[in-house]
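Left out: one protein chain. Kept in place: all the others.
Right after this comes chain A.
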Amino acid sequence: MRRLLAGLTTGALLLAATACGSSGGGSSSGSTSSGGITTVKVGLIPIVDVAPLYLGEKKGFYEKQGLKLSPTLAAGGAAIVPAVASGQYQFGFSNVFSLMLAQSNGVSLKAISNGVASTGVQGKDFGATLVKKDSSIKSAKDLEGKKVAVNTLKNVVELSVRESVKKAGGDPDKVKFVEIPFDQMPVALDKGQVDAAMAVEPALTTIKDQGGREISSPLVDVAPDLTVAMYFTSTQYAQKNPAVVKKFRTATAESLAYADAHPDEVRQIVATYTKVPASVLAKVTLPKWPAGANRASIETQAKLGQEFGFFKKAPDLDTLLP
């Protein structure tokens, strides 16, 4: 009797939980449209890279296409992919490598617009491997046997450091990678918890202000004009709303081109959705925002990902990319 009752209670609780879930999900999924304007939710990260979207919204490039962006800032890309896959957001921003990883894990995603690319210039990129001023490490090859901070293990940052060690004639397997968020890298490097750190802006500028020294530009080492991140949607949404996707793509292309040509406006708009101190913001190296993704550079990432054993299953780029 007791067991039966206990079972019934558990069942009832689970039912109640799922009921809450589906009813809640139903009301918010899908874009809302009124008066010819479609509002789309876009999952973004509060970093310089997504400035073109804010700029495009301000300049009316999205409105011209009948779209209204509702940017939602997530703490990290890890929260955006599931929210897009489950239809909470219509679009999201993520690095390409994470999209490939998600796809090889069976999540159906479709990259639709270019996001951000490296500057392609050695020593002048928005990401770099840095060491302390007095460090004995002079090149990427010297990282053998050293501790290197990366924001996420087995992702594009580790991949690029491995490639840059390989290109310098070293053995990437001898590098010890440690996972530390970008914003904590300046402290970790300063306190000697790591020997080197692969940081992106604005942490890169903070480290340089502390006297840190750049030893390589790993994103440039992987491929010239590396496509780092893209905007994406779920395969399901792309199939059901081809018109919205097309409008988003058109407006984003215009926004990317505008941002690439107006760096001063980019710095201004970044100050509206982040808290990067003005002194740092004036010095950060801006990334490149080409209108289209560089497929060859993404193929290189896929190839290296397999070479370093980051994928369980090779990603299918024809399905993933536009």
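Following the convention adopted for this analysis, a residue touches a chain if its C-beta (ideal position, glycine included) is under 8 Å from a C-beta of that chain, and two chains touch if they have at least 3 such contacts; residues count from 1.
One rule holds for everything that comes next: contacts and distances are computed from a predicted model.
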item: Chain not displayed: protein name in its UniProt record ("Cytochrome C oxidase subunit IV family protein", "Glycoside hydrolase family 3 C-terminal domain-containing protein", "ABC transporter permease" or "YCII-related domain-containing protein"); value: "ABC transporter permease"
item: Hidden partner chain, touching residue among A:83, A:168, A:257 or A:291; value: A:83
item: Candidates A:47, A:143 or A:175 - the one touching the absent chain; value: A:47
item: Absent-chain contact - pick from A:91, A:126 or A:182; value: A:182
item: Where the unshown chain meets chain A, residue by residue; value: 1-2, 5-6, 8-10, 13, 21, 24-25, 28, 41, 43, 45-47, 72-76, 79, 82-83, 86, 88-89, 182-183, 186-187, 190, 202-203, 205-206, 210, 273-277, 280
